[in-house]
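Handing you a structure now.
Removed from the display is one protein chain of the complex; every other protein chain stays in position.
Letters A, B and C mark the chains in the order given here, with residues in each chain numbered from 1 onward.
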Amino acid sequence: MQYKYVRKAQYHETDMMGVVHHSNYFRWMVEARIAFTDENGINYTQMEREGISSPIASVQADYLHPARFGDTVEVALSILRYSGAVLEISYEIRDITDSKLLVRASTRQGFIKNGRPVSLKKAMSEWHEKMLNLSQTYSAED
Amino acid sequence: MQYKYVRKAQYHETDMMGVVHHSNYFRWMVEARIAFTDENGINYTQMEREGISSPIASVQADYLHPARFGDTVEVALSILRYSGAVLEISYEIRDITDSKLLVRASTRQGFIKNGRPVSLKKAMSEWHEKMLNLSQTYSAED
Amino acid sequence: MQYKYVRKAQYHETDMMGVVHHSNYFRWMVEARIAFTDENGINYTQMEREGISSPIASVQADYLHPARFGDTVEVALSILRYSGAVLEISYEIRDITDSKLLVRASTRQGFIKNGRPVSLKKAMSEWHEKMLNLSQTYSAED
Partner (left out) sequence: MQYKYVRKAQYHETDMMGVVHHSNYFRWMVEARIAFTDENGINYTQMEREGISSPIASVQADYLHPARFGDTVEVALSILRYSGAVLEISYEIRDITDSKLLVRASTRQGFIKNGRPVSLKKAMSEWHEKMLNLSQTYSAED
């Protein structure tokens, strides 16, 4: 199953090529990720209040077709892997009107507390359980 | 006297109108302000380490001509007012090749410590003295 | 009457001060403006296709309180003036949970065709009529 986040491509996200600048898709993925966890009981603000942050360790993206100003797009994400220490997510960004695939991407992120890598399992077992469940419900393999 | 900060208009700062998006000029002013204080012994990172931050309270800008990708621009700033509690700066952004005035703007900022407005005079007298001197050397009235 | 545009403050819109960077509010105003005209039969993409663009000529903003990541905010706009050649809009950005006023701002924009200032009245009389009506319905004076 995929979690779907919908938003519009904004004017200020385009560049002089007339399309959305390729760096901005990573911001859409941030938004999708945060909406996804937030709706599932893992609030990122609260997480940072607990001293845990989750920086991006690596990203990868293939740009198949550009999004244009005014397009309504859907960022569909699913979980490739969750180990407690590492979360890998895959994304398909589509134009919602014709379902055309625009961008295929993935991100990998860890968890950090007091400046050091930490397993969410130890740092916050309640969220770990939730994330485990999510990684099954939204498994990229299904 | 004006302090001059030079940089290039970048591709990712343009929008589909083919020119620099109007929100980005405020980022250039941030850069100019920080370079200005930094070169004059007021380091912003250190300031935040002392628990002092300096949020923008108001801005104003007139856009006369657009900057385009590849243009080398100069952000010339001078100090309109410095009172210890408030710093007002004016800016002229010019195309460096023909000195054409692109943007005229001003910003006003205060100082905050522990979430409350504070006078730099009390919070950090050494920087206050430096800023007083700068406000004379770089007075907008000269 | 005010037109209201609602969105969330995003993580990538914050800076190291922990709040939304002041330049980003102008991007929210862009979004609000475009949603407003779009919902009222004036489509910006179509406008640019007709060779008409509407660059910002001046802006002004007072920042009263910062928006933070995760806040749901409302950009409420009303029309200060519309003359065919010039459109002035005022904005109030509020936190939607407690209606606290965060930013008060205004923008002025003109219309351009073939690189020259033009009156929308001449360039596109149908949109001019619509805009005239909107300027009464959403007058800032009411």
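The rule is simple: contacts are C-beta pairs under 8 Å (C-beta built on N, C-alpha and C of every residue); 3 or more make two chains touch, one makes a residue touch a chain.
Since this is a predicted model, take the numbers as computed values, not measurements.
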{"item": "Interface residues of chain B (partner: the chain not displayed)", "value": "8, 10-12, 27, 30-31, 34, 38, 43-45, 68-70"}
{"item": "Hidden partner interface residues of chain A, rising order", "value": "16-17, 19, 22-24, 26-27, 30, 48, 53, 55-63, 66"}
{"item": "Those residues of chain C which, in the complete complex, touch the missing chain", "value": "11-12, 14-19, 21, 23, 69"}
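Everything that follows uses one rule, which is that only the chains that are shown with their structure count from here on.
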{"item": "Chain-chain pair with the highest tally of contacting C-beta pairs", "value": "B-C"}
{"item": "Multi-partner residues of chain C (each touching 2 or more other chains)", "value": "27, 30"}
